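Yeah, one chain of the complex is gone here, protein chain that is, but the others are all in their spots.
The first chain written gets the first letter, and so on, giving A and B; residue counts start at 1 in each chain.
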Amino acid sequence: MMYSKMVENAQKPSEQRLFLMKGKDVLSAYQFNKEELSVVIDTAAYYEKALVEKRRLRNMEGKIMAALFYEPSTRTRLSFETAMHRLGGSVITIAESLKYQTSSMSKGESLHDSITVVDQYVDVLVVRSPINGSAEIAANAAENPVINAGAGAGQHPTQALLDVYTILKEKGTLEGLTVTLLGDLKYGRTVHSLVDFLLLYGCDLIFVSPKELVMPEDITNKLCNKGIKIKETDNLLEAVKDTDVLYVTRIQKERFATVKEYESVKNSYIVDDTIVKKSKEGMLILHPLPRVNEIAVSVDKYPGAAYFRQAANGVPIRMALLSLTTGNVL
Amino acid sequence: MMYSKMVENAQKPSEQRLFLMKGKDVLSAYQFNKEELSVVIDTAAYYEKALVEKRRLRNMEGKIMAALFYEPSTRTRLSFETAMHRLGGSVITIAESLKYQTSSMSKGESLHDSITVVDQYVDVLVVRSPINGSAEIAANAAENPVINAGAGAGQHPTQALLDVYTILKEKGTLEGLTVTLLGDLKYGRTVHSLVDFLLLYGCDLIFVSPKELVMPEDITNKLCNKGIKIKETDNLLEAVKDTDVLYVTRIQKERFATVKEYESVKNSYIVDDTIVKKSKEGMLILHPLPRVNEIAVSVDKYPGAAYFRQAANGVPIRMALLSLTTGNVL
Partner (left out) sequence: MMYSKMVENAQKPSEQRLFLMKGKDVLSAYQFNKEELSVVIDTAAYYEKALVEKRRLRNMEGKIMAALFYEPSTRTRLSFETAMHRLGGSVITIAESLKYQTSSMSKGESLHDSITVVDQYVDVLVVRSPINGSAEIAANAAENPVINAGAGAGQHPTQALLDVYTILKEKGTLEGLTVTLLGDLKYGRTVHSLVDFLLLYGCDLIFVSPKELVMPEDITNKLCNKGIKIKETDNLLEAVKDTDVLYVTRIQKERFATVKEYESVKNSYIVDDTIVKKSKEGMLILHPLPRVNEIAVSVDKYPGAAYFRQAANGVPIRMALLSLTTGNVL
């Protein structure tokens, strides 16, 4: 784990700030104002400092988190479970794909009923589902806080929070940076959630994608209305020359009408040593993972290749969310 | 969680009563005498009081429960796991349907061998299986207490215990009540286990079901021999006029010879606002869940609709069973 200045200097937030999110659900990135975002970041940094210093935390001892993963997502599930254990809490888990579904939902039970029951067992619920709107249904059914761990093609706010946290840790600030989003900007829920945070900081944005997968117009319009400077291109090599943070996502074959169309574009969006060499000094490379071939393995040794450090940041961010929403603060 | 008088006034049972079930297995409802039943109820109420008051319990710290679910049952598994965590204990879990079986049983190992091994790892075993008699095989193999979490078409004693607990909490007593069992009375293991407890209290019973799914004769005979007043009918609307507690179960299409036969009866056994309006003042509605369509969602807002509160009662009941059978008492 990298021990950045931000973590080294982390202070315990004030009582008042620590209770700002108590009782709230975490359903989307756009629900956050800058004050809430900053208390999550500051609390996460404070927790990471404790982890680095191997201090044991116990503020969720005796509490239980339900990890309800109706869609596979090993990394996200394990990092939430780790976060809860690092706070001293316990975990109960459903981890099954709908395809091999064995839960009571396979007997025809509604998500609302399932959540209503589990809500009475635990203190906080983490819900992942392939269906849009599931997190909202869950939040409606539950009295305890619900955290959206990814729902369909919609939001994935905890990923976006750890993305922002990573940039702040690695770059020290977001002000004045140029952030380039690369890959599938049309369907990628992580980039959509991330954009909601970036506009709070007023970064300049570059969108690099094949024309089939450009950022949806409602999002570019929203950004323009907020006065964000946007550039759209399909030329990665040009873009990296001005990029401070390159956020890479996977381009899936299935998104194209024909295999031929996919084959014709795929190599233009792979980050390899050539791209890195042409990039702006100190460019940070992020990726929500899993990575297939969109970043060459040889890039891993580059100091700016931060995607594995980024994954590790999921733990302190989720520790912050679990404890802030339930009011089990440090 | 509802805070009833029973919970509010809960007292710690005497030492002597707390050790009444030490070292015993929980395999069926009919194994219980009234003294054992009452110590489970009283201990559960005492634990629920602790949960409501957010007092941490630690009497099973350092102990391990094995949740061996060879058949899917998310609700039952999660409530047992929650119960163990709320007592400070740890959990190891097998959760796989035989269909997607990946355990050593798929290699041809007998249940007896599997249980003999896991028994040596843990302090208490919870076993769920699609096969009748599995709980008895497990109890035979294990030196530690075995709790039957549902075995085939047979018993489901912990469900029946939480059903009784719910009636006592909500109604204050079982004496003199008329309990109506509705739905699939032929194959429903929960109603068979429940009846074993109700006859200890001498309630009046009404059985409402299509003629294809009436209560088996050996059970009605047993009840008659114990002097229990029984009425059998297929008319739900008539029955609810005299009902204090309505216990609803699902009627499965597969139980009928033809889809036509199923279609012809299914609507007669749905609990909806009309049924509720015609029912006796204060009628309690229970259901072991998952509910599909046998209770209309509009009924959920009715104060007597207790099925979600009933599900929550699984936690204190299972806390009581885990600690009483292992002798790790409060």
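In this section, a contact is a pair of C-beta atoms (placed from the backbone, for glycine too) under 8 Å apart; a residue touches a chain by one contact, two chains touch by 3 or more.
As the structure is a prediction and not an experimental result, all values here were calculated from the model.
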Task: Residue of B:Val40, B:Leu78 or B:Ile94 in touch with the missing chain, whole complex considered - done: B:Ile94
Task: Per the touch definition above, residue among B:Glu8, B:Glu35 or B:Glu109 touching the missing chain - done: B:Glu109
Task: Hidden partner chain, touching residue among A:Asn33, A:Thr74, A:Asn132 or A:Ser298 - done: A:Thr74
Task: Interface residues of chain B (partner: the chain not displayed) - done: 61-62, 64, 66, 90, 92, 94, 100, 102-109, 113-114, 116-118, 120-122
- [ ] Extract the touching residues of chain A with respect to the undisplayed chain.
- [x] 1, 56, 72-75, 78-79, 81-82, 85-86, 88, 95-97, 100, 289-292, 308, 311-312, 315
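Basically, only the chains that are shown with their structure count from here on.
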Task: Whole-Å separation of chain centres (CA-atom averages), chain A against chain B - done: 40
